[in-house]
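All protein chains but one are shown at their positions in the complex.
For reference, chains read A and B in written order, and residue numbers begin at 1 within each chain.
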Amino acid sequence: MEKVTKDNSRSKILDALLADKDITVEDALENEMILNMGPQHPATHGVLRLLLRLDGETIVSCVPELGYLHRGYEKMAENMTYLEFIPHTDRLDYLAPLSNNVAWALAVEKLIGIEAPPRAQYIRMLICELSRIASHLVAIGAFAMDVGALTVFLWTLREREKILDIWDILCGARFTTSFTRIGGVANDIQPEAIAKADWFINQFDDNLAECEYLLNNNRIFIDRLEGVGVVSGEDAVQLGLTGPTLRGSGVEYDLRRDMPYLYYNDLDFKVITYNEGDCLARYFVRVDECRESAKMVKQILSKLPKGNILTNDPKKVLPDKVEIYTKMEELIHDFMIVNFGINPPVGEIYSAIENPKGELGFYIVSKGEGHPWKCKIRSPSMVNCQGLPHMIKGRMVSDVVAIVGSIDPVMGEADK
Amino acid sequence: MEIKELLTQKIKDKLPDVQFTTVEFRSELSIIINKKDIVKLCLFLKDDPDLAFNFCEDVTAIDWARRNQRFTVVYHIFSMKNKFRLRLKCDVEEDDCKIDSVSSVWKTADWEERETYDMYGIHFNNHPDLRRMFMPEEFEFYPLRKDFPLMGIPGSLPLPKK
Partner (left out) sequence: MGLEAKLNQDSFFTTTIDAIAAWARKNSVWPMPMGISCCAIEMMAVGDPKYDIARFGSEVMRFTPRQCDLMIVAGTVTYKMAHVVKKIYDQMPDPKWVIAMGACTSSGGMYRSYNVVQGIDQFLPVDVYLAGCPPRPDNLLNALIMIQDKIGKSKARDFQDEPLTEYPIHIKN
């Protein structure tokens, strides 16, 4: 292959954009323009670059360019132990960091072959559902702000601050919490956190109804979003979309019900699906999922079992801090686990959970050492962004913002 | 019949010239095949009405850093009808780093294969648009190979002047 230099590299992405040479322009007075919706843009949800080829105001083709936030996660994972990687998983989908922690902990536990005790599993379910609500609140707020309804953004952020307060009490940090550990969670849930979660859920429905009241019957909101960015169910499955983007197109696929993990079998919940496949359907999926998650949090809080929060497996699970300072064996185990890592068996696993954005999967290959030989992060936002050219073609420039908002990509995850 | 036996039985019946071995670990099934058979097998797995593997989750590669068969390309596919996940693996040599693209079977594989090309340098034949995904186009190296250092090679990525 020829060496790529600065002169001929710029033409590669333009070649991809101009690839459909059989698109003809009908009116002789109109001409084509290439517009760059650059990485720095108020409405692109992070650093996503879109190259648009316009015919007047209609979009003829679109090429997204990622990589502006590529931090090298997979290379770093090959050089650090399984425990050291937990803070890095926080920053993947930074709107729902606890969900990513749970995904990594489940993947490593599957590889090692241990299971966390029931109380830890229920606590993990609780934080997963709370982060689903938090992530969807930002998604709805930013989406409404992009389309023009600025008030809703401040109201949903006000609700999200209450959830961040719960996490502050629980683990000490507002977000980027690094709460789960291999074999359980870091510390037990405090009674103040449970009381606050209870209070939050009881007043959440009314506040969400307030935000919905502004949007659901709003003529401008509905006109702006109805019929925009339509993806049929079959196309969605072909493109690999997951999460609310897929469920808004009529395909009823939710990892919590189809490939159950944690204790989701014991909970009673619906999988929200809407059939139209446009931006409005995806918005309704998110709002209804918030409500469904609130009901699940109520069930979890009532069913929380008693017990300890870390498994009792000395070679694989970090021992209790009090015992490290007083007993010899725990000190040695702690030293070995922190410095040299847990040694899982030789093999590979793939474990996925239902993140608020879609299916987050970790594929870990282990050669028996303390750090993984390879770790691949299957990020839902990157695959959802792949559906962008399909959805944008034929629409106008102002619809691009609405479509990107309805897919809700998070570039920290998409670029890894 | 259980899905795992059904799968191996069907591949033996319908595609007799495809040689494969299976490995099972933590209740996950992996099938190791030759790289020239990959598109044939994927088309069969997708179109068969009983198996119906209609969802491609992930395409990636592993660098074993050994002399023979340095890379392994790994595909994760899922069947929504049977709720079953399968892994396909093919070995690729370092001198002949080429494999056929499955983006004609599942469109998801398009960007995933571009990412694998960017990170490992494995070339996919018949790919509609093989460009680099994350690194800038002028970058000459493949970051996830084991001989590329973690801190990068100084001077390979330019920085703007102060």
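The definition used in the following text is that a contact is a pair of C-beta atoms (placed from the backbone, for glycine too) under 8 Å apart; a residue touches a chain by one contact, two chains touch by 3 or more.
If you're wondering where the values come from, they're calculated on a predicted model, not measured in any experiment.
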| item | value |
| --- | --- |
| Candidate in contact with the missing chain, chosen from A:143, A:175, A:221 or A:274 | A:175 |
| Selected residue (touches chain absent from view) among A:87, A:148, A:260 or A:368 | A:87 |
| Given A:62, A:364 or A:411, the one touching the chain that is not displayed | A:411 |
| Selected residue (touches chain absent from view) among A:35, A:83, A:157 or A:214 | A:157 |
| Missing-chain contacts mapped onto chain B | 134-136, 143, 148-153, 157-162 |
| Where the unshown chain meets chain A, residue by residue | 38-42, 46-47, 67-72, 75-76, 87-88, 91, 94-95, 138, 154, 157-158, 161, 164, 174-176, 411-412 |
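Everything that follows uses one rule, which is that only the chains that are shown with their structure count from here on.
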| item | value |
| --- | --- |
| In the complex, chain A residues that touch chain B | 3-6, 9-10, 12-13, 16, 19, 66-67, 70, 72, 74-76, 79, 110-111, 113, 237-240, 251, 253, 258-259, 347-350, 352, 359, 361, 363, 365, 373-374, 376, 378, 382-383, 386, 415-416 |
| Chain B residues within the chain A interface of the complex | 25-26, 28, 30, 54-58, 60, 62-63, 74, 76, 80, 83, 85, 87, 106-108, 110-112, 115, 119, 129, 131-138, 140, 143-144, 148, 150 |
